[in-house]
Each structure stands twice: as structure tokens, then as C-alpha cells.
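Only one protein chain is missing; all other protein chains are in place.
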Amino acid sequence: MILYTTLAIGGIGLICGSALALAARFLAVHEDPRVEELTAILPGVNCGGCGYAGCGDYAKAVVLDGIEITLCAPGGAETLANMAAFMGVEAESGEKQVAIVLCGGDSDQAPRQFQYNGVADCTAAHAVGGGDKKCRYGCLGYSSCARACPVGAIEITEKNLAVVHPELCISCGKCVRTCPRHLIKMVPESRHAHVMCSSKDKGPIVKKACKVGCIGCRICTKQVEDDAITMDGFLAIVNYDKPIESATVAPKCPGKCIVDTDPPPAPVEEEKVEAEV
Amino acid sequence: MKREPAKFKVNGGIHPAYNKQLTAEKAIIEMPVPSLLRVSMLQHLGAPAKVEVAKGDTVSRGQLIGEHGGFISVRVHAPTSGTVKAIAEAPTATGGSAIAVDIEPDGEDRWVEDITPHPDWESLEGKKLISLVSDAGIAGMGGAGFPTHVKLSPPPGKVIDTLIINGAECEPYLTADHRLMVERAEDIWNGIRIIRKILGCATVRVAIEDNKPDAIAAMEAVMAEDTGDSAVVILKTEYPQGAEKQQIFAALGKEVPSGGLPMDVGALVENVGTTLAIFEAVVKGLPLTERVTTVTGFPVKAPGNILARLGTSYADLLAFCEGLQGKAAKVVSGGPMMGFAQHSLDATTTKTTSGLLFLRPDQVRTFSSMPCISCGRCVQACPMYLMPAELSQMIEAEDIEAAEELNVLDCIECGCCAFECPAHRPLVQHMKQAKAGIMAKRREEKAKQKS
Amino acid sequence: MVEEQKAETPEPVLNVVSTSPHAHSGASVQRIMLDVVIALMPALAAAVWFFGWDALRLTLSCVIACVAIEALCRKAMGRDLGIGDLSAVVTGILLAFNLPPALPTWMAVVGCVFAVAIAKQLFGGIGYNPFNPALIGRVALLISFPVAMTKWSEWTIPSPIGIDALSTATPLGLAKTNVMSAGTLPYHFDGGTMLQLLMGDQNGCIGEVSALALFIGGAYMLWRKVISWHTPGCYLGTVAAFSCILWIVNPEKNLPPHFHLLAGGLMLGAIFMATDMVTSPVTRKGMMVFGVGCGVLTMVIRRWGGYPEGVSFAILLMNSITPLINRATAPRVFGHQRKNKEKAS
Partner (left out) sequence: MEYILIILGAVLVNNFVLTRFLGICPFLGVSKKLPTALGMCGAVVFVMTSASAVTWVVQNLVLEKLGIGYLQTIAFILVIASFVQLVDIAMKKFSPKLHAALGIFLPLITTNCAVLGVSVLNIQLEYGFLKAVIFGFAASLGFSLALIIFTGLREKIDRANPPKAFQGVAIALVTAGLLSLAFMGFASLVK
């Protein structure tokens, strides 16, 4: 009896097995095994921050097309090191970059110039009459960046201003590409002094549009050494590769647009994030 | 009789309240030069013109102040004589901003000296005529503002055999083109003859909606003696009969292929205002420095068809029409269906400003966030036979690829869908969003390919 | 997803700015629903005439229950109330119209819970529901309480022998059981029968009996352009054609087309349920396909299925393929060649 059983199952197995073996032989597909292995090394969040459709696609691009291995931001230094070891190349690690919205003009500081009626999306709002905020550079607060963020690190405050929570940011850079007003920048995580304004308008115009705008007074540039803050027309720009003593610069800004983000803004409240998503 | 009814008509379309009676009977009046003219360098579609004057310069009317800024660009001329007070970025009526030249008029309104009329234009070559049009800085005056000289020079291999003159003026409220046809039919006809000569095409169709019988009669009268193949095509009154592709179909029964131009079916559409500008530029040698704008709406005290210099601020235009009676909650540059809402009256007129419309608070319908109830009215109304209901839901779910597959790029943003939508969804804005998204994606891909 | 006008705008004189168009037809969802409610009034009047107090009791309790459940659901989900659009009222009336007069009120309320909470609000409310809520309510009741849902009052049937008899079955139900057991039809067809059915002197759900009243409502909706002729026209036409063929093949066992058209819930289904905007196709062609599909399925279920009446199931089944119909009947975009032409050229 046991013999029958074994024979029967074994026989069926044998027939099926040989059929499969034949199929595998005639229908074989050649695949670079490294693609799969590299995909396993990647974090697998499929955020698309590297510019490819998911981790698998990026791994393919690295293995087959020789694309650089530094594009995976969420993976951080660890993934980079693993990838470098796997691909046999030198890794150069940098500091973690986090996104920051360079605008401090919330609804108390920067008034609106008309009633916008339409889709609640920054790109759409920006295209209608140039955006409803009087300041044509400021954050519109229609949460396009927050929707683009794969990890919910961007909060739209009650006063219609986008704020990045650096501790949640995975440096994918999606928000940077989404913002129609190009207000979001990637900066080293350890830096705490930022010019929270992106308005290139002249002082008087800025003053009319926002209470915390950069009026181009140049005072800050004189507080720092080695061109750590430079002027782009009427806008002060922090050069993040040069050191700044944040505590000394921030209080000197007459427009109150240089802020010291140390300590960083309070962590996101759970409920708040849910409401925005 | 030089008239024929339109044999074809696209499906879809809508019948809004036209309210043309406000200004249809009002003759065009010329507005005196206001105290400041702010002439934008972006009066057209394409690259802005390059400023050719400096602050403090004295200019004469018709003097070149902006040179072509690229292949698709249009020259800009001083609309009056005076002094350049400032050259600075200023908001445009379409919501963007562009460099503008502020001119303080000296009150003399003196023309530049080198004006050469060509009453003998019939002996000139097509090329010379096109250069005259180009020199005069003419852009399509129907609304889009495409440089006319570019339109008139089809690439080699393309034959244009039919010229359609767009006198449909299907936008509600607006009557500027209507009045031009009634008052200046003879000059428009001469403009048509000039274009006909440039293109070397025989067939001319003047398309007019049947709600303008006086314009039809006027155009027919001036065309009576023409021996060529020309006729007035009488369109059924329906929005958007004035849209280029729909009009070509109505007049000729030909469908412009998706992504193509009218010249792909051998047609060219010019607005009546543009045609008149061509006449002025060639026969009288005058550059384009003024246009007729319909200032209208129920809150306006004295609505009318105003011949105003380019660069006249909307506030001055309104003041000339004796201001408002009661409240206006929405100000629109252009017509109600495709015009641009304004948040202030600071913007100034350009070559494309066909109207300035003021709406009462009770006329303003705000868009809302109601979900689509799939009534299908937008599908029936769409003159491009799209499915706005489906598209807008896809776009709301940020599925731009699906929208692209359903041909959102063919949308002409005429607004029929949003007009009909009982849920008051911002359909046109959705389409614009998707189109902008697709274009951005394509640009990105192109850049990627290059690198 | 749209920013409504902000109440706390800092300056009161701000203009409204939006994309074009700046004109609107004035149509609104609320107005459409109001038109449907108005169109249902003749049928309600007929229901009250034939069933008296029960009709009023069921209609009122369903309307109140639907509106209340809708409000509760919206509140529980933390969204705007959204009962102002009157869609819950329409659902309530339609559900009540699909119930037998003797149904206990609590059962009707259970049906309302199914209709509004599960079939509609779970999906996000008006516009998102894939199935007609009222029909889901009815079918859920039919399956849960088969006895109560098929308990009818008495009515006088025109009998084949010439003597009128009393029956407690619906005309279609009677026909089905008779054909199955005796192999013959229980009716005597003359002008009087037809008039009786047209006016609504028959057994059935409270809202479906009077074809004439439903027809008046349909005409009103056509005039108000709330519905187009495509769906009901194709639905009724298909049922007529299908039943006509069956009748010609075997008049002994099949009901004549006019009987199929006037008896049961066909008129109510074709005019009010199949034309529900949310769950039917958006294209004209799609509406016609939808109507034909409903007609075929109704006749298949009526003739061969286990239920005497197939309208609810037919419409629900067609609801389920509405997205596919929309996709398949997308109009040819202006300036695009037809697909097969593209291949040919």
C-alpha cells in the first residue's frame, strides 16, 4: 500500500518535474542576477526620489546602465555603503540632507490679495492670477508638497504655511520638485540658521506683502565671515557649505526672517498628519 | 447672395446667456489717451519683446519700443507720444508678469515720421506684405495672440487654400468684433483681400453667428462685388462656434487632426480684428497701437465698445465707462467663458484684450468640492468629444497618465463642461492642471534623453 | 478639494478669482434631485390612492430614515452633513416605492441602513457609490426577509374564465407559479386588463403599480432634461422586443409584451432607477447599451430565473459593468481617427 502511494505520488511528481524541466530549458530567460540582489539591498520604500519608478527600476539602472549609486536618499549612508560594496565602487558619504521651506509668511504675516476659488493645489493656485498671496514668492499653503511627501514629514500649519519636520524627512527631494514657487531646499541637517524668505522683490514691495520678508538690507552678510551669507539681488542667501554661528545672526535680522531652528519645530501630532494626508 | 448656411456643426456646445444687448447697438467710441500707459512686452503668445527704449527717452506714437524676442514674438510700438517713465516688471492680465514700459503721454499724440502707406498694396509681393504685417506688430486679436506674421508664413509644403475670417464672437457679452464688422466692413474686406493675396488662396469664408444679422448684412454687402469664391457662412448661435477647430469643421466639414494646425486641412483662421489691423498696417502703414475692447457687465454704468490705446489700465477703462453702479464681485479680462479673472484693475490692455467684464455678486458662481455625480452633461457638452467627468476624477486622484490616455491634451479649455456641471466642479482647472503636468513630464523626459 | 471662500478674509473687498469659465448654467445637484422628487409625486399619489395609509407610512419612514442615517454617517466620518443635496430623500422615496405595502416599518428602516450606510456612505457619499443605493436596500431586504417582502395584499385579477378572482400574488408572480405548475397563463387579456394595469389597480410594491403615474413623472424629467430618453427608451424597447419574440414563439406560456411592460417594477426601474446618474454610463451610447442590457437581463430573469421580477437585479448587474461601458463607449475625440480606421490606413 505504501509502495503504491509512494509510487503514485512519485510518478506524478516525476512527470510534472520533467515537463517543467523541459519548459525551463526551452523558455529560459536570461536575467542579470545582480539586479535582484541590488534591489534587496535598497530600502524598498519605492519613493521614486531617485527619479526611477521604484527601487527595482533603480537597481536595474545601476547594474545595467551604470547610473551612479548615490541617488538613494532614504537609504542613507548605510545603504550607500552596502551598494558601494556590492558594486565594488568607492562610496563618498555626505551628511544627511533635509528639506526646508524657505518662507515664514503665514497667514498672519503675509496677507492674501484675492479670494482664490478653485482646486486646493499649489500648482493650480499659482497658475490662477499668479497665486492669491500678495507676496508672489511666498508659500501658498495648498499642501502640494505635503501630498507629494511619501512619509508625511510636511505639515501645513493652521496659518497656511508648509513646515518640514526634519526628523521625519528622508531626503527624497520630491517636495523640492513639486513646489511651484521653488521654496523648498535641501540643507544639511545640522544647520540651523536659515533665511526664511525667497522674495527677490525690493524692500518696499516685500514690506507691503509680508511682515517677515527679506528686505535686502545686507546686515546679515556683515555678521558672518567668508561670504557665508551672500546677496542675490534683494535676497539674502545662506551658503550652506560655509559655517555660520546661528545664534549671533538670527537676532540681528531687522526683517525677522533669519531664524534659528535649534531646537527644531515640535514633532508632528499624529492626528494632524492624518487630517492632511 | 453671398451667404450660405453652415452645413456642419460639431456636437456638444452650450447656450449661455449672451447678454450682448448691453453693447451690441453701441457704436465704437474712441477713448482719450489716459495719464499713463503701461505697455507690456508680452502682448502675445510666445517670447516677450525686447525693450528698445530707456528710461527718460522721448517716444512718438508708433515708434518701436519692443523688438522681436524670438521667432514666435511680436513687435511692440508706443501707443502715443510721451516720455518713458519706467521700465519694470508688471503683472499681466493672465496672471503672470512681464516687463512693461510706462509711458507718460505728452498730450500731443504725434505719430512717428517714417510712416509709409501702401495704397498700391496690390502691386506688392506676398513677402513684402508679410514683412509689413510683422513690422506693425500684429498678433491674433481674438484672444490667443499668436503672432500673425508667423501664421501667414506656412512652412514649405503646406498649402492653404481656404481663408476663414472668424466673426463668430461666440463668447457671451463681447461685441467688439460685431461692431467692427458693422462699422468697418469695407476696411475688413480689404484686409481679407490682402491676406488672400499673401496666401494666394482663392476661397474666403467669413463665419458669423446668426445672432448678428446686421454684421452678416454688412459683410455681405462689401463682398457682393467679389468675383472670387467668397461667402459669408452663417453659423448657428452656439458656444464655442468661434473656436478654431470647431469653426473649421462648421465652415468646411474638415476635422483638424489632433495636435495639428488648421493648415493641416488647408485652412487658416483669422479674427476680424486682426484682419482690420492688417489693413491698417499695410494700406495706411500704421503699426498696431490700439484696439476695440468691450467694457461690459450689468454693474457698469455706461457699457460700450471702447477704442483704447494699448497699455490703458483697466481702472482707466472703467472710469471712462462712468464706473460701477452697485457692486462687482468678479472682474474678467476677456469673455466669461475663457477670460481671466482679475484681482485688481491694475492690469493694462494688450493686443488680445477683447473685453473687460464685471459680474455682480449674484452672477458669480463659485466652484465647489462636490463629487462628480456622473450625470454626463459635460460629456454631451464637450465640443472635442472628451469625457471631462472621467478625466477630472482621474486628475483628482492624481492619475495623470490615465488622463493622458483619454486625450486630455486635446482639451481646448472652452469651459462648456464646467458651465454645465451641476456639481460646480472646477473642470477646466483640472484639465489645465493635467495638461501642465503632462507638459512638465515631457520636458523632463526630453531633458533626460539629452543628458 | 476646493478651497471655499474663506470667511475670515482680512480685507472685505477681495475679488473672487478663479479659472474660466466665469459663467454657469445654473444647474445644481440639489435642483436635479428636487426634480426627481417632484417627478415621483404622481406615483406617490397613486400609491396612496391604492394602498392608503401604508404607502404614506413606508414613504415617510424611509425618507426620514435615509436622511437621518445619511446625516449620522457624515457626522461619524467627520465630513460636511451634505444632506442638503436631497439625494437621501430620493433614495428614501425610491426604496419605499420598492417595498410591499404590508412591510413592517422596522424592516424598511433596515433597508434604509443598507441603502444609505453601506451602499452609499461607505464609498464616500453621493457620486462614489457603484450601485444604486435604493436597489441595494431592496435586494438586501428581499434576500433577508423573503416572506415579508413577497407578502401582498389582495386584488382582483381578471381571470381567464371570466369570473374575477381574488389573489394575493403580484401579476408576474402569479404568472410564474401558474406557468410552472399548470403550464398555462392565469390571465384573460382584454383592454380592461391593460387599463387596470396602466392605472395601477394591481398588486405590487407601492410605487411600481401605476405605470401612468410613473410615465407622467418620466415626462416631467425628460422636459426638465434631468434624464434623456436613451436609457429608459432602450430598456423598455428591449423588453418589448424580447417579450414580443417569446410571445410569438409560444403565446401559451409567455406573457404578451404589453403585460411585461405594464406589470411589475419595469416602469419604475426604467424611468427612475436605471436613469440614476451616479450608477449609469455618462455617454449616450453607453446609456443605450445600459438600457438594452437591463432589458435583456430583466427578461432572462423574469422568464427563466428563480424570481418573478428581475428589474432590480438587472439594473444592479448593469450598474456593476457601468465603468466598463463608459470605457468602451468613450466617444471618438475630435481630430482623432477611429481606431479601426487607423489600422486600415
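Order of writing sets the chain letters: A, B and C. Residues in each chain are counted from 1.
The definition used in the following text is that a contact is a pair of C-beta atoms (placed from the backbone, for glycine too) under 8 Å apart; a residue touches a chain by one contact, two chains touch by 3 or more.
Only a predicted model underlies this, so the values are computations on that prediction, with no experimental measurement involved.
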Note = Check: shown chains touched by the absent chain are A, B, C
Task = Tell me which residue among B:103, B:272 or B:394 touches the hidden chain in the full complex.
result = B:394
Note = Missing-chain contact among C:170, C:243, C:312 or C:329 belongs to C:312
Positions on chain C where the hidden chain makes contact = 76-77, 118-119, 122-125, 128-131, 136, 139-140, 143, 297, 300-301, 304-307, 310, 312-314, 316-317, 319-324, 327
Inquiry  = Just checking the interface: what residues of chain A touch the absent partner chain?
reply    = 1, 4-5, 8-9, 11-13, 16-17, 19-20, 23-24, 27-29, 274
Residues from chain B at the interface with the omitted partner, ascending = 371, 393-394, 396-397, 399
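Keep in mind that, in the parts below, only the chains that are shown with their structure count from here on.
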Remark   = dist(centroid_CA(chain B), centroid_CA(chain C)) in Å evaluates to 48
Remark   = When centres are defined as mean Cα positions, the distance from chain A to chain C in whole Å is 50
Ask   = chain C: which residues touch two or more other chains?
value = 1-2, 4-5, 14-19
Inquiry  = For chain B, give me the residues that contact two or more of the other chains.
reply    = 340-344, 366-367, 426, 429, 432
Task = Spell out the residues on chain C that touch chain B in their complex, using ranges where they run on.
result = 1-2, 4-5, 14-29, 31-32, 85, 124-128, 277-284, 287, 326, 330-337
Note = The chain A residues in contact with chain B across the complex are 113-114, 117-119, 121, 123-124, 127-130, 132, 136, 147
Key: Complex interface listing, chain B residues touching chain A   = 91, 95-97, 340-344, 366-367, 398, 426, 429-430, 432-433, 436-437
